[in-house]
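This is the structure I have questions about; it appears just below.
Removed from the display is one protein chain of the complex; every other protein chain stays in position.
Now for subunit A:
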Amino acid sequence: MSRTAPGPLSGAAAIAGIGATEFSKNSGRSELQLACEAVLAAVADAGLKPSDVDGLVTFTAETNSEIHVARNTGIGELKFFSRIGYGGGAACGTIQQAAMAVATGVADVVVCYRAFNERSGERYGLGQADRAMDTTADRAAYSWMTPFGLSTPAQWVAMFARRYMHEYGATSEDFGRVAVVDRKHAAVNPAAWFYGRPIDLAEHQASRWIAEPLHLLDCCQETDGGQAIVVVSAERARDLPHAPAVIRAAAQGSGKDQHMMTSYYRPQISGIPEMGLVGRQLYAQSGLSPDDVDAAILYDHFTPLVLPQLEELGFCARGEAKDFVADGNLEVGGRLPCNTHGGQLGEAYLHGMNGVAEAVRLVRGTSVNQPEGVDNVIVTAGTGVPTSGLVLGADR
């Protein structure tokens, strides 16, 4: 992949602050409180005051509206508020919205946030089978699945995973290696749910079936918590306490014949074309190539879809991700240290937003699993859905 000149968005904005609640299975407080705690922590981390904030971005899936967060945290007037759809696919898209708003002068300080009681409240993992019914196009799309008993994210992903195994000879162990490296990283991260609890491949293989070919340990956690990210112009970020995590690129992507988690009708279902679309934009915007990327935060709600992400983003050829992973490339000392916080399998399932925060720490040099010499980090959002991605870079 050849280098090109960076696009106009590249380098215009930076992440200046990150903040989160603890990650738990039962927060014991409202989702709005989690959102407020995360937003205030991020604003404080940026060395700013709530009254400096003039923009908020979140997910359409978020239950805490911008006005409630603003009113409760003392954020005053909002000049910019925007939401991104498609579940975890929104994670990096929120940062893109904020970066574009800051780059165009529409807003000065934009906070992106996501907070939920996903474990103690409404659990996504229980599936769509008995959700309340309406007849919108989104809801009617479930008509092709739930009457047949295909109703949970694990089941939807398992269908892709089986086909990927068939086409490329990947095995359950190949998926398991992703879980093992995530849990290895989580084991030394005090913020991670699985702090101090690494697993080995045998434990992965012995864990019970959820939806074959997915074992329990192929599936991410369900989490209560909140995470927020502060985006300002790169220029302003240089005057704030932390080294800026410059937004080198930010992109969204929805593929041809895109469905929610069930794009089974494309000629090939062993790739993630929408992630390929995101990757091509990230490299074009930033002027970087895969060789320039030093670490990755790859969305890992389920291990199997980490493999085709490596292929779509150009880190290895199609079908070769299993070897790329088995060769230790995702380890801290490897070619592409991956999910150094422990990922959503190991740290927390925060719809990808905790991964954005980890990418900021990698650029700052403050990850608990900090590799040497990290200049550029790629971050991805939810797979199987319209998605998004970022390249964050050090300011040098």
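Heads up, the rule we're going with is that a residue touches a chain if its C-beta (ideal position, glycine included) is under 8 Å from a C-beta of that chain, and two chains touch if they have at least 3 such contacts; residues count from 1.
In this section, contacts and distances are computed from a predicted model.
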Hidden subunit of the complex - UniProt protein name among "UDP-N-acetylmuramate dehydrogenase", "DNA-binding protein", "Branched-chain amino acid ABC transporter permease" or "Membrane protein": "DNA-binding protein"
Touching residue (missing chain; options A:R163, A:R280 or A:R335): A:R163
Sole contact to the chain not displayed, among A:A170, A:L217, A:I269 or A:L362: A:I269
Full-complex contact with the absent chain, from A:S27, A:S151 or A:S367: A:S151
Touching residue (missing chain; options A:A107, A:A187, A:A211 or A:C338): A:A211
Touch residues of subunit A, complete complex, unshown partner: 125-130, 132-137, 139-152, 155, 158-160, 162-163, 166, 208-212, 257, 259, 262, 264-265, 269
